[in-house]
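One protein chain is absent from this view; the other protein chains keep their places.
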Amino acid sequence: MNAKTLTSRRNLFLLGGVLLAALIPLALGKNQYAMVLVTTVLLYAVLATAWNIIGGMAGQLDLAAAAYLGLGAFTTGTLLMRWNITPWLGMIVGGITAAGLAFLIGFPLFGFKIKELWYALSSSALVEVMRVLFLMWDQVGGPTEQYLPAGLSAWYSLRFNNYVPYYYIMLVILIAVLILTTRIRYSKLGYSLLALGEDEDAVEVLGVNSQAAKLKALMIYAFISGVVGGVYACLYGYLHPSFFSTSMSMEVAILGIVGGMGITYGPALAAIVMVSFREFLRANLGGGMEGLYLVVYAVILIVVALYQPRGIAPLLERGIKYIKTYFGELRHGRPADAESR
Amino acid sequence: MDAQPMLKVDNLTKKFNDLVAVSDVTFEVRPGEIVGLIGPNGAGKTTLFNAITGLYKPEAGRVTYKGVNITGLLPHKICKLGMSRTFQVTRAFAHMTVEDTVRVGAYNRCGEKNVQAKVDQVLGLVEMEDIRGRVCSDLGLASLRKVELARALATEPDMLLLDEAGAGLNATELGAFMALIQKLNRDYHITFCVVEHVMQMVMGLCHRIVVLESGEVIATGTPNEISANQRVIEAYLGKRAVRC
Partner (left out) sequence: MIETATQGVISGVMMGAIYALIALGLSIVFGVMNVTNFAHGEFVMLSMYLSYVVGTALAWDAVVTPVITVPLLFFFGIITYHLLLHRTLRQMYVVQLAVTVGLQILMRSAALIVWNAQPRALQYSFIQGNFEIGGFTILTSRLVAAVVSLLFIGGIAYFLNKTWAGKAMRAASDDFDAASLMGVNYKRTYALTFGIGSALTAVAGGLLMSFQQTDPVGGIRFGLLSWCVLALAGLGSIPGLVVAGIIVGVAEALTVSFFDPRSRLLAVYAIFILVLWLRPRGLFGRR
């Protein structure tokens, strides 16, 4: 499979999906709760698809999505509050800041021959570290919630009174990220990362700087998460250290793993299914049982990791292939029959 | 042939805690040569290779490639200078296709524009065009060895280190492999250093041979000289064999 075969049928399918997604707010726009749900789905879809770059392609188990998202959020929000800089610009700065953090953490931990374990461990602690850091950092608010100003115009400060504009912004970002991921996949970086995941020593002797490749992947993912963080801040309308949520980071990683590491649309699909399921649980169980969705997530992760480490997407592809051959036989008869005529 | 050696190893020592795997090894490979590195099992040949190509950091000694000190450099930097290698236990990119595997190597020198042409050229050279779309985990040993060679070739090396590339091949496969290496050596001016156990390959291919035992060089010379060398026979077959 190379870039050329990808354009034809699959892209048509995706285009259809995109159009469908674009039409959803027209149907659901009035229902605030439904809009929250689909926007959240899109949010996780973007994060999980971006996660794929570091998780699926580079083979690193990153558990720090919220660290980058939170940093992007705080950057964007603070720029707006202090210097009235529009979040459209702020989110880019947020992305860059997040990428900077990623560089600081990744540089020491992606050295040649350092096991993936250490980055995974570090990332799992990073979110909590950021949370504590921002709790203590009174200049940017500390433990109190800081509300973002409504400002000049809704479009300038990205503060809308309903979810529909946020939905479309997220949708555009998702499409952009999907395209970006595909582009990366078939570029030098993509091939290098894929090979790196197979055998780091072998790939190094072929001239690939494994540390640089991993860092690039990490920084791209962090940048995207930071940008999303900017939108996130505007969506919620405030800043708070609780944005640095360990459970959100775990969720993103689970979506990436379950969705199929390395397959572009897999995590987005997983997001649709699992986030909807999560919201369903949350709506119907309430109280202390909210945490149950994480238990279910964890079980799914364990089961998938043990029995189908490549995630759900390959199963889907096999299923699609099976259906195609089945319908092909219906139409043309079985190959043996055709020949005997 | 030039006077300056392509690869020069001086007093290389590699230890693992207290175990000395490679001890004070000195040898060189001149441009255009095929040098064989032989020795009984456990002699330290693969360790030596790993120390030369940057996978291990030697405790002492110096590796010079084309006049540049590459001791302890990271493998990818060494590859950029023109040296690549294959592995003893094939380390194929199991889930990638033959073509994609070669492509990874091709990106060493080629940009996005000419990478496909390079891939096609290399696949043609090793005669693997017909299986370019096969996934590496589906391949047999002989093909896997060729893939390893192909991807290293794609990096446009001046020198290739082959680690037991002939092991496990049957007579036909071996003959074809040897012919390929000779072609690469003569027509494409690639210098080789090969670790080998298969004597047919060593005697048939190599211009010179370096013999390693217990981490030390015990002899160097032409194939004829080595096959008559007492010390070498002793190392392989034990002291009593020498008396025969």
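Read from first to last, the chains carry the letters A and B; within each, the first residue is number 1.
Heads up, the rule we're going with is that contacts are C-beta pairs under 8 Å (C-beta built on N, C-alpha and C of every residue); 3 or more make two chains touch, one makes a residue touch a chain.
The model shown is predicted, which means the values in this text are computed figures rather than measured ones.
**Student:** Where does the absent chain touch, in terms of which shown chains it meets?
**Tutor:** Taking every chain of the complex into account, the missing one touches A.
**Student:** Touching the left-out chain: which of A:V18, A:V36 or A:L135?
**Tutor:** A:L135
**Student:** Check the options A:A102, A:L206 or A:M250 and report the residue that touches the missing chain.
**Tutor:** A:M250
**Student:** Among A:A22, A:V36 or A:A120, exactly one should touch the missing chain; which is it?
**Tutor:** From the options A:A22, A:V36 or A:A120, the contact with the absent chain belongs to A:A120.
**Student:** May I ask you to list the residues on subunit A that touch the chain which is not drawn?
**Tutor:** Within subunit A, the residues touching the omitted chain are 59, 61, 63, 105, 107-109, 111, 114-118, 120-122, 124-126, 128-129, 132-133, 135-136, 246-247, 250, 253-254, 257, 288-289, 291-292, 294-295, 297-299, 301-302, 305-306, 309.
Convention: only the chains that are shown with their structure count from here on.
**Student:** Suppose each chain is reduced to the average of its Cα coordinates; what separation in Å results between subunit A and subunit B?
**Tutor:** 42
**Student:** Residues of subunit B touching subunit A in their complex?
**Tutor:** Its residues touching subunit A are 53-55, 74-76, 78-80, 84-85, 87, 91-96, 100-101, 103-105, 107-109, 112, 115, 151-152, 154-155.
**Student:** Can you tell me which positions in subunit A touch subunit B when the two form their complex?
**Tutor:** The contact residues of subunit A facing subunit B are 112, 187-188, 191-192, 194-195, 198-199, 201-210.
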